[in-house]
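Data block below; observations after.
For this view, one protein chain was removed and the others were kept in their places.
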């Protein structure tokens, strides 16, 4: 599933090799041949390994088209008949280890066998009228459209695609990314690096290989020193016309709709979903896996911990309808002021 | 008005051309010749186009010296006799489109006709004793004083001025900026990029060309990976001796006084004004157009939504006098603790 423009697949791996690598045990018949890739339960197909660690994914597991699935013993019975069942005490960790074996260079900007040798790789394709400033770095297989500008010190990693009329600012890092037309990215922004995904244990934190991409659609503008991580298995996706201010953090697998506006220092955790025309004020934070509906607006400094409805305005932490938040602010101020007027009383009466 | 060291004016434009470009309609006599520039109502002079969209700017409109003004029909009667009145349903959007026509390259770091060809442009002037490290980029028309240091990978855009003894750190971006003497800017900071200004509609967000500058006065120190946007029509201005920590965001047209201290991750929206010796704790946020008086201090993580008085200390969100905020914290803790002691009671009595 990993895009070969960005990732080198060192597979396939046999089921035997996987058992040995991660200490999993086959249960029932093995119908799978060699494993060529890793994928989520939903997106897996023939030749793919997937995993299931949580009981609430039972239906997803039963419907998966994966050729092999790493599971705990508790859900082993739900593995579809056509798939090889591999039982592990820690399926997610085992899956991450297989992913790392298939993609040992997932954490570097280049293929192990082809370290960068020149500032502008001769295999890069650069459209008519595009200006690449001195000091920029353009990796192998990069494709840049017409009339684009790449400012000094920008670093464009292997395989990245950049559309027509797009402006990449100074000292921008782009990797594992497909960038549309007329996109503007300001200085110092870092796009496409590893997402922040680990499997923790008493021994420390094991990195989950990040095998996805960043998709940035037409007419997006991204401010300075912002960060957008690439997806873990799927993509991080920034919809057409969306505007992101400086110093924002966009976590892996987050999906922004069209024409959203994110003010400065906004932070989105992983797997956040925003509809179209969502507006987030400065320093807003959104917890992982939260969905915010189309046209919703969130006041600055709010912390969004649950899904928000389309078209409404929210504020506070945890974020609530803006009117409720304003009432809380007023109520609290009155309680504190009353204490000031009557200092003998420590608190409202019981 | 836009500084020709940083911006190329492709004007003038006739009133007829402006009407055709933005769909505005002349009302009354036209006394203006060609329009050479755009400016705010307050700063406009002969040859300049301005706009007025809000009824609360009536007095400013009536006093403007602009040669032409884009207005809604509702305020057309207030356009001064000497100015050409151009009626538009969306004057701000029309104004932005004229600005973009006058300055089509406002969003790039170089003049369309002179893309960068060498790392150190031969037209740059570099003072005695100044060290420019390998890998730095210095654009055309840059002037650097004596005894300055430009670290590896710093990118200095066209026309930037840097004073004596100033230290520009590694991988810093400077554009559209006038930097004083003995200034220190740490690694990765981005200064002078476009402010975050758009005119929104159901079709998306139209970028307002950012035609101002960043002024940084003597003895300022700016931390790492901080961002300072240039002004939209005026300047962003950082006063003498002010110290700004890492990862701060300074919005366009913000003005900081002398000897302010901004701790890490502070965020200032656009058009914020700080007096002298203002101290902002870590992660403080300030809403747009807010003024904070000289010597005011704001506790970390506060959110400032209204003007603050000089010399006082504030905290909380929305920011209030520090004593009031502390009382709120105490009152709320007591209410929650009482509920703990008496779990049958859900809330204080009615």
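Note that the chains take the letters A and B in the order they are written out, and that residue 1 is the start of every chain.
Note that a contact is a pair of C-beta atoms (placed from the backbone, for glycine too) under 8 Å apart; a residue touches a chain by one contact, two chains touch by 3 or more.
Bear in mind the structure is a predicted one, so any value in this text is a computation, not a measurement.
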Residue in contact with the excluded chain [from A:166, A:227 or A:242]: A:227
Contact partner of the left-out chain, one of B:9, B:60, B:123 or B:184: B:184
Omitted-chain contact residue, chosen from B:149, B:210, B:236 or B:254: B:149
Residue of A:99, A:171, A:260 or A:296 in touch with the missing chain, whole complex considered: A:171
Touch residues of chain B, complete complex, unshown partner: 131, 133-135, 149, 151-153, 167, 169-171, 184, 186-188, 219, 221, 223-225, 241, 243, 245-247, 258-259, 261, 263-265, 282-283, 300-301, 329, 332-333, 335-337, 339-340, 346-350
Residues in chain A touching the chain absent from view: 107-110, 115-119, 135, 137, 153, 155, 157, 171, 173, 175, 188-190, 193-194, 196, 198, 200, 204-205, 207, 225-227, 229, 247, 249, 251, 265, 267, 269, 283, 285, 287, 303, 317-318, 320, 324, 327-328, 331-332, 334-335, 338, 342, 348-349
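One rule holds in what follows: only the chains that are shown with their structure count from here on.
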CA centroid of chain A to CA centroid of chain B, Å: 31
